[in-house]
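Every protein chain but one is kept in place in this view of the complex.
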């Protein structure tokens, strides 16, 4: 469009010139600060662990950390590779789960909640509501590359598949009892808890809400989708909570598996 | 009854400053009451816009201690006893005088959205819609057009130049509402992105935070609209379909002459 708005505002009128960046008197900078710290901590931990290429598989109990699932490098412990291995060895900079991690990262990177979180805290657009942002120009997600955020739904589909893989890992781990066969240890509970919460996070996704029901206009005529939409909506209102909880459970799960795998702690058994 | 310090922005045409007043405050009062007392006792020409004094009309939008709020719903008891209260006009819109802004931007944006378009053969009384059908949109229709969300949205608050290409949360929400209407036949998804600037929104949720009607603008309107736009514009199958002429339905264009006009208002 070449047009401009008809001088929308009457000539001579201008905004109130208030030089203060904000007149807010509360501690508005706390939330973005905590977000930055939280996200950085997770990323640093994740990076270190993904590149460690060790302590990912507690062979005695069949615990595989989600950071290495599916384990597809040739170096992978054979029993840990539930979906087979590639014929070549991975260099030090390539995580064994190179097939899933990038997508999980993209899934979370394009997640509507994380977008909010890092736009505010890291990109500072805006740092907090009614606080002037430091950028000269702003085009948001309207241009390349940010327009790519619209691909979120495709990462969601992939994330669904990865959630199935993680579930499979967690279920398999149930059949590594001390005496062989079915058994439950603390590690199983950790893995299962993590998987359940991952499902909560994945299913509470906004794209999920849209595909399963939101896109329909007449709910009266599609009762099943309406039901699905209602359920997903209930989860969706807690999407932010799940986003943070799953970061924590991922770290806890991974750490636990690492500790058991490295023999630092032994896994308390509950049954067999 | 206690005395409080009120710093009120006074001025016009962009030139102005905070003026300090010592004013009486009684139990149960809201900021608007105090402003009215200022008018009646110390500043008879203090310009404030208000109507209902019950949070229903959305006239009394301003910024109180830096937060966009309705003055008639800001209870004095929520401030610390010795805290000074600073009241300024909305920052995103030009000031007419004191606390009153020119909000015509919003009416201009409202006028650019293609209206509700029922099926051509439908007659009044034909619609059969379930509560489930209307409930989603009813949330958006709670909007009292206070324009606080428009004011707080950083896309235009911090970037005047974006006003042309961005309609703001209130009106993107209106587009979402029409798109969800079971009896509507227009398709505004393409213009939502290209003309109303949905892509500018980075879903940082300030609009939701300030909405006095507690409408979940971002979660229930803007994100679902982004998803619908993705259906239309960023779906490879749809893209292919429209390339080879298989896509059904047409994009509704911007209503002609609503942004630029070819005539004067009163010919």
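For clarity, chains are labelled A and B in written order, and residue numbers in each chain start from 1.
Basically, a contact is a pair of C-beta atoms (placed from the backbone, for glycine too) under 8 Å apart; a residue touches a chain by one contact, two chains touch by 3 or more.
Simple rule for what comes next: contacts and distances are computed from a predicted model.
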Among "Putative ABC transport system permease protein", "HNH endonuclease", "Fe-S cluster assembly ATP-binding protein" or "Fumarate reductase/succinate dehydrogenase flavoprotein subunit", the omitted chain is listed in UniProt as "Fumarate reductase/succinate dehydrogenase flavoprotein subunit"
Can you say which of B:103, B:217 or B:230 touches the chain missing from this structure?
B:103
Tell me where the left-out chain touches subunit B, residue by residue.
12, 26-30, 33, 39-40, 44-59, 73, 75, 77, 96-98, 100, 102-103, 107, 110-111, 113-116, 118, 122-125, 127-131, 133-134, 137-138, 141-145, 178, 181, 255-258, 261-267
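Heads up, the rule we're going with is that only the chains that are shown with their structure count from here on.
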Chain centre separation in whole Å, for subunit B relative to subunit A (CA means):
32
Which subunit A residues qualify as touching subunit B in the complex?
1, 3-6, 8-10, 12-18, 22-25, 112, 115-116, 119-120, 125-126, 129-130, 132-133, 135, 137-143, 146-147, 150-153, 206-207, 209-210, 214-215, 217-221, 226, 236-237
Okay, in this complex, where on subunit B does subunit A touch?
9, 11-16, 63, 65-68, 83, 86, 88-89, 91-96, 102, 104-105, 108, 128-130, 132-133, 136, 152, 154-155, 157-165, 179-182, 184, 193, 195, 197, 199-206, 209-210, 218-219, 223-224, 226-231, 233-234, 259-261
